[in-house]
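Excluded from the complex is one protein chain; the other protein chains are retained at their positions.
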Amino acid sequence: MALEKLTSARQLTLPVLEEIFHVAEQMRQVCQKHGRITLLSDKMIGLVFLEPSSRTLLSFQSAAQRLGAGIVFIQGVGSTSFEKGESLSDAIRVFSGYCDLIVARLPKSGDAQIAADASDVPFINAGDGGNEHPTQSLVDTFTIREELGTLSHLNYAFGFDPLQSRSIHSLCMVLSQFEDLGFEFVSPPELRAPKSLIQQCQERGVRVRESDRIADLHSPDVIYLNRLQEERFPDRALFEKYRYEYRLTPEQIPTSARLILDPLPRVDEIALEVDALPIAGYFRQARNGVYIRMALLSMLLGRSL
Amino acid sequence: MALEKLTSARQLTLPVLEEIFHVAEQMRQVCQKHGRITLLSDKMIGLVFLEPSSRTLLSFQSAAQRLGAGIVFIQGVGSTSFEKGESLSDAIRVFSGYCDLIVARLPKSGDAQIAADASDVPFINAGDGGNEHPTQSLVDTFTIREELGTLSHLNYAFGFDPLQSRSIHSLCMVLSQFEDLGFEFVSPPELRAPKSLIQQCQERGVRVRESDRIADLHSPDVIYLNRLQEERFPDRALFEKYRYEYRLTPEQIPTSARLILDPLPRVDEIALEVDALPIAGYFRQARNGVYIRMALLSMLLGRSL
Partner (left out) sequence: MALEKLTSARQLTLPVLEEIFHVAEQMRQVCQKHGRITLLSDKMIGLVFLEPSSRTLLSFQSAAQRLGAGIVFIQGVGSTSFEKGESLSDAIRVFSGYCDLIVARLPKSGDAQIAADASDVPFINAGDGGNEHPTQSLVDTFTIREELGTLSHLNYAFGFDPLQSRSIHSLCMVLSQFEDLGFEFVSPPELRAPKSLIQQCQERGVRVRESDRIADLHSPDVIYLNRLQEERFPDRALFEKYRYEYRLTPEQIPTSARLILDPLPRVDEIALEVDALPIAGYFRQARNGVYIRMALLSMLLGRSL
């Protein structure tokens, strides 16, 4: 794979996806058998997390060390030299002298490309503002394929904030490469999916529907939900109105549904009673984050099992 | 040992204590000889520290790595997804997918049980609010047994805040299982030990005394002190009044005393001149924290030397 710097879900073409899925599946098996291996025991991974994160951070920490790599790590704007007025480019260029690969979560849209350009070593975007989070899309698609055997010939429902969810946007773009898909966006009227997103999906042959109510869902195979992000509602009353209205309970799940995913954290979008259902896949999805990130670290460093 | 999730000092029964002490003593020897070993080199330990800590955090970091384990680590509420409204249960369930054992320090009383229930892997409570801190009691009792050869047939003095000290409460409950003990609580009148604690100790056959002054101490073998916690005094003037009045100096130490302990940090409760005395055991006590935590990590993961 020619991939050396992963900044955008747009780089996740079908052959790239296939290779990553294949390696991630190998990583799962090797982890279950050996716990940790020495594939990257001569390497140092740099984790630069300048925005809050827990799942992404912990799964990269876990992935690096399950591969035997060492970690250099800085977290939070307050504890770095950025506050002294240093540019992102300078900082990343210096950091890339301390490690063999950089994983960065950065606060502003577009930061990932700036950082990737400045890095002397392979680079992975672990989220840059509201822009991209390509490793999340990999975790999502890998989980669907593991659980349902395919990504094609499926109906997907996405809720409840298709307007603003970075995870939904990226996932739709990656998925839309597959054949014979239906996408259904379910959301309050104020949070409908962007017209441009719908148009791009349709141009790629996806059947698209929109609805305001969970009850209107039309035979989805996969239901992909994401919390309403309180911080993005200009009007708090609106958030309070919708937070419990858009909440999946066991009774509301269409009989067609075979898998429920959520990039987490979960707030109110899925009732706790759903957790006990076999089709509730979000905790397995989180766990897959480790295997996907092990695959990426190995591949970008040119190593294979 | 059946112990898989350690949340409370109540789980530290006599046979459990014996086994932990035995393994901790082995760990001390192996550390002094080899520095680090590979007993857990296939394991990942998750450290979730959502409240300030230094000693407990560092000693778990040291213990895990002296056993060859990798570490995944999050610290501080501000840097996690908890602020987005995620429940503790969800977070711990996800974290337990990234590692083989979770160690958690959590801000609220009762959090440890919630977290232990949510975890898919073994769990250690490293302190939950004002509630429990069972690994501290292990360090305390291990140190006494190492230094004096026994935990029975001893007189213990506890000061200077038996009302509020989590360390004193837990230690009293663990100790009270041993034979022929005297407990003496020394404190300002406002900070007397809770009646319920005294009653439980007496029911288990412990002789209990209370006094207001260090000078009244009645032939203690072990003196266990803990700082007055300024933040818990509603009246600051009261704190200022007592902070230097309750302060152990070399002159005040009864001749019967054979060991002085303090879970640290020390503020004013022990004068610096005490440090030079051979019976000042608090820095050795801190060091024992590593061996106790190595023992716990190994045992909860089912490994032995």
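The letters A and B name the chains in turn, as written, and every chain counts its residues from 1.
One rule holds in what follows: a contact is a pair of C-beta atoms (placed from the backbone, for glycine too) under 8 Å apart; a residue touches a chain by one contact, two chains touch by 3 or more.
Because the structure is a prediction, the values reported are computed rather than measured.
Of the candidate positions A:Leu12, A:Ile37, A:Ala91 or A:Ala295, contact with the unshown chain belongs to A:Ala91.
When the missing chain is restored to the complex, the residue among B:Pro189, B:Pro265, B:Pro278 or B:Gly302 that touches it is B:Pro265. Only one of the listed residues, A:Leu17, A:Ile37, A:Leu58 or A:Ile71, touches the absent chain: A:Ile71. Touch with the chain that is not drawn comes from one residue among B:Lys108, B:Arg209, B:Arg258 or B:Arg287, which is B:Arg287. Across B:Gln65, B:Ser89, B:Gln113 or B:Gln177, the single residue that touches the chain missing here is B:Gln65.
Against the chain not shown here, chain B presents residues 34-36, 49, 52-55, 57-59, 61-62, 65-66, 75-76, 227, 229-230, 264-268, 283, 286-287, 289-290. Seen from chain A, the chain kept out of the figure touches residues 41-44, 46, 70-74, 78-87, 90-91, 93-95, 97-100.
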